[in-house]
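All protein chains but one are shown in place.
Entry: subunit A
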Amino acid sequence: MERPLPVAFFLLLSLLLVPLVLLARRRRSRRTPPFSLLVVAGSGGHTTEILRLLSCLSESYSPRHYVFADSDTMSEAKIRSFEQKRAETFSTSQFTLDRIPRSREVRQSWTSSVVTTLYSMLYSLPLTYRRKPDLILCNGPGTCVPVCISALLLGLLGIKRAIIVYVESICRVETLSLSGKILYYFSDYFIVQWPDLKEKYPKSIYLGRIV
């Protein structure tokens, strides 16, 4: 091995992060409404599903900060339409829209995905810092990984500890998406919509079909 010392140092640092993450997971602070929500929207069906998830939430969940990939052309229109209808019932309704670079294309290779995800984090970290949400809601598009990692980092640094809620898409009956496989270990609440997944992933929560 050519440079054992830096490599060993890097490995040690990574190992130290694991217990820190687990420790950060356990601290819970007392919270009172309203709770700001950061919602990660994704292309096509993901946005439709996540808006359905939001449809029955009370005004205790406000403001809603939507984040989606810059290459996504459909989500903004769907979100605006949803919020417009919501404003008819709840006059004090507030929301924001933010875009970050897309972290991964469908079927993109592993190594290039790590690079593009890190690049997206250059945007998701300051964004999550700025919004400091109480709750993060996501349902699978690659965009949620840099956002959730950013939230975890902010929690580790003691800046803001957001509750991460992941709801796997209804399309996932027997297998988890890639984002799901990652966030199964890093989310606070991991919700699946089919019983087969609840069996395979015992830490998950099954509420039936919720979209």
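Criterion: a contact is a pair of C-beta atoms (placed from the backbone, for glycine too) under 8 Å apart; a residue touches a chain by one contact, two chains touch by 3 or more; residues count from 1.
The working rule: contacts and distances are computed from a predicted model.
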Using the UniProt record as the reference, specify the protein name of the hidden chain from among "Putative transcription factor bHLH family", "UDP-N-acetylglucosamine transferase subunit ALG13", "Phospholipid-transporting ATPase" or "Prolactin receptor". "UDP-N-acetylglucosamine transferase subunit ALG13"
Looking at A:41, A:121, A:136 or A:167, which residue reaches the missing chain? A:167
Which subunit A residues would touch the chain omitted from the figure, given the whole complex? 31, 33, 35, 44-45, 48, 52-58, 60-61, 135, 163, 165, 167, 169-175, 177, 189, 191, 193-194, 205, 207-211
